[in-house]
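Handing you this structure, nothing more for now.
The other protein chains are all here in position, but one chain of the complex has been omitted.
Each chain carries a letter (A and B) given by its place in the written order, and its residues are counted from 1.
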Amino acid sequence: MTKQWKLKEIVLMSILGVAFAVIYLLAFGLGQGLVGLLTPFGIGPLGYEFIYGIWFIVSIIAAYIIRKPGAAFTSELIAGTVEVLIGSPAGPQLIMSAAVQGLGAETAFALTKWQDYRTRILVLAGVMTAIFSFAWHFYSAGFYAYEYWLVAIMLVTRIISSILITGLLGKWLSDQLAKTGVLRGYALGKEHRQKGEHHHVS
Amino acid sequence: MSHKPVLTAEHYSFSYETLDQPTLDDLTFSLYDNEATLLIGPSGSGKSSLSLCLNGLYPDAVEGVASGEIFYRGHLIKDFAKGALNQQIGIVFQDPESQFCMITVEDELAFTLENCQVPRDEIEHRINQILNHIGMIDYKQQAIHTLSGGQKQKIALASVLLLEPDVLILDEPTANLDPMSRLEFIQLIEQLRMTMALTILIIEHQADDWLKLIDRALVLNQDGQLIEDGPVDTIFQTKQTVLMEHGIFIPEQYRRHNHPRKPTIDAVHRKPCLAMKNVSFSRNHSPILQHINMTFHQGEMIAIVGENGAGKSTLLQLIARLLQPNDGAITFLEKSLNDWKEAALRQHMGFVFQNPEHQFLTDTTYDEVAFSMTLNGYDYDTINRRTTQLLSDFQLLQEKWQNPFALSGGQKRRLSVATMLDETPDLLLFDEPTFGQDAQTTAELMHLMTNIQKQGTTIVFVTHDMDLVDQYCESVYVLHDQKVQYYNDPKTLWQQDTLLNQARLRKPSRLEEEKVGVVHGVSR
Partner (left out) sequence: MSSMVSAVNPTVKAIAILIPGVLLGLTFDIYTPLVYLLFVFVVTLWLSDIPFKRWITFFAPFVLFIASFSWARLLYTSDTFQGGSVLFSFWTFEVTTGGVAVAISLALRSLCFIALSLLFILTTDSTKFMLSLMQQLKLSPKITYGVLAGYRFLPTFKHELDVLRQAHRIRGVSRAKGIRGRIQQFKRYSIPLLANAIRKAERVANAMESKGFTGERDRTHYHMMTVTKRDWIFLGMMVGALLLTFATSYYFGYLNIFGHQFG
């Protein structure tokens, strides 16, 4: 796996991991706010689920940009580790969560043998991540002790959030980034250049 | 003395994409044993790409393409094992922020030695030795990100020297340094040359300070073709017109022209534009600025100078109301700065940041210029007319639909100024507008600024470039020790040797020969 990667791709994954670790940490505050907001309506635990897709975004961005086996898994794992190092409230089992999430996204790309990076696959990767991470949290965070209807709603919300935020926002952000020209030396940048300049806005 | 070629390029071309539009086009030249060669050319002529081609990283690292050959001491560089050639050819890069992978100085230097498989028990000795050599042994345990730019570049140099390279490539190592740090870095290289046998390739826009070292010069044009190759004196003396056509900076000692005179503006009856009275500011209880008094008049061009960390940028932020002073009063256009409404203030006062990219908000050059006008509720026709006019004034019409981030360095800089001119502002602030820019971009920018000034706008800029201060400014403020130490015409400043030394400033190059403000010894 590492033989295929260029050093600059690894450093890129790492820098993305660091950048998103900061964003992930900020998202915790946002999630806690949502929990507070929703608790009076009787659906407090859903607060985090609405924005859960944020925590998966780096694996989709890295995989979409680099397009090599392992990019989704590694970048998420790095982001999770860095998040712990800069003081996440979730503690070291966050590294486990990150590994599981990364594995989820990686599975989706593996199904296409890392050849297909169309929107539907990115969305699928988001969904897989959501399912994998939910299974892990079912165990580690004690979702098992919740009422089942709530668990079902949480899962569905997390999947929708992953479709919108992880899959679609992640792709959109990467495409915006490619337009700046800085991805010239990566797979996504090359694809954009081949498509040429079709994006004339009036 | 032997005159053997160390590195030789033969009909070498390189491109990031296809060879139809090569970045480097059919280069044939040699670098010789113990010679120092200067490589010059306008921005975008492929100088940095060439240095990475010479040590064998390109074209592979960028999946680019190349034709022709490069030889190192007679052997094709392609034939070297990965990493082997890099140990012979060391490079110090331009950006002090992105050359390191470890946290501390010690670990970074160890990284290089580990790469060379130096046995563990020798590593510490080698680290101490090199740090003593460059006068930075006291910084061994320090985190690199806490060092100054000049110190970082010395560490970058040290880690490259640990490779014991045969060839040293210096890719604009001083472009991001203040003038004194630049001089110190160059002196360090001079010292090294006395003790080590080194073939050196120097890439620099402003060659002035390097001239003592340099034997030969290579000149690239915009298309990445080699247009001159010869002794440095001959090239600068006989090819000046050609060089200037390509936007290459001619060192002061070869220059035949007079300096452009600063515009004479009727100095009487000018109203004050902005005034600061007894302004102080501190951060985390440590004072940054104390008792600052300043008055900027309408249509004046003013420079603020001082060493790094003297509080120059903080001062601009106070003027722009991005920070609030702890004490004192600021008046802008005869009204207290804090009484201005945010929207009105931003229309009357512009601020151009050091990195243009930080100010970009939209997806195209056109939208970027039109942004403020849309915000201010102009009608479509006015916006279109004014935007098109500005784009054409700033030579950006061709790039109208390009993504601002994809523009060249000079274009980005022009665009960031244009975005401030939707209405003629009364005051325009610049934070080191020419930092790290080549001669061409610097000249263009100063021309633009002078034009804006002629329309009555007051221009205040922070800079390290004393030539700009000398040529363009009517008054200059020197910041040192948190206070204004000097305020007057630049001409009288150049006579204050003690102050210049204290504030780590240099004289403009036209006066450098009279007295070079060299601080002896390398360490700071």
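Heads up, the rule we're going with is that contacts are C-beta pairs under 8 Å (C-beta built on N, C-alpha and C of every residue); 3 or more make two chains touch, one makes a residue touch a chain.
Please read these numbers as outputs of a predicted model, since none were measured by experiment.
**Q** Among B:Phe353, B:Trp401, B:Phe435 or B:Tyr487, choose the residue that contacts the chain missing from this document, as touch is defined above.
**A** B:Phe353
**Q** Who touches the missing chain here, B:Asn86, B:Thr387 or B:Gln437?
**A** Touching the chain that is not displayed is residue B:Asn86.
**Q** With the full complex in mind, choose from B:Thr37, B:Thr174, B:Gln290 or B:Ser372 the residue touching the hidden chain.
**A** Once the missing chain is taken into account, the touching residue is B:Ser372.
**Q** Which parts of chain A are in contact with the chain that was left out?
**A** Those residues of chain A that touch the unshown chain are 2, 5-8, 10-19, 22-23, 32, 35-36, 39, 42, 44-45, 74, 78, 82, 84-87, 89-93, 95-96, 139-142, 144-148, 150-151, 169, 173, 176-177, 180, 182-183, 185.
**Q** In terms of residues, what is the contact footprint of the unshown chain on chain B?
**A** These residues of chain B touch the chain that is not shown: 52, 55, 57, 61, 82-84, 86-87, 89-91, 93, 95, 97-103, 107, 110-120, 123-124, 144-145, 156, 159-160, 163, 317, 320, 322, 342-343, 346, 350-351, 353, 355, 357-361, 371-372, 375, 405, 419.
Here, only the chains that are shown with their structure count from here on.
**Q** If you average the Cα atoms of chain A and of chain B to get two centres, how far apart are those centres in Å?
**A** 38
**Q** So in the complex, the part of chain B that touches chain A is made up of which residues?
**A** 16-17, 61-63, 363-364, 367, 401, 403, 405-406
**Q** Under the touch definition given earlier, write down the residues of chain A that touch chain B in their complex.
**A** Where chain A meets chain B, its residues are 6, 8, 176, 179-182, 184-185, 193, 200-201.
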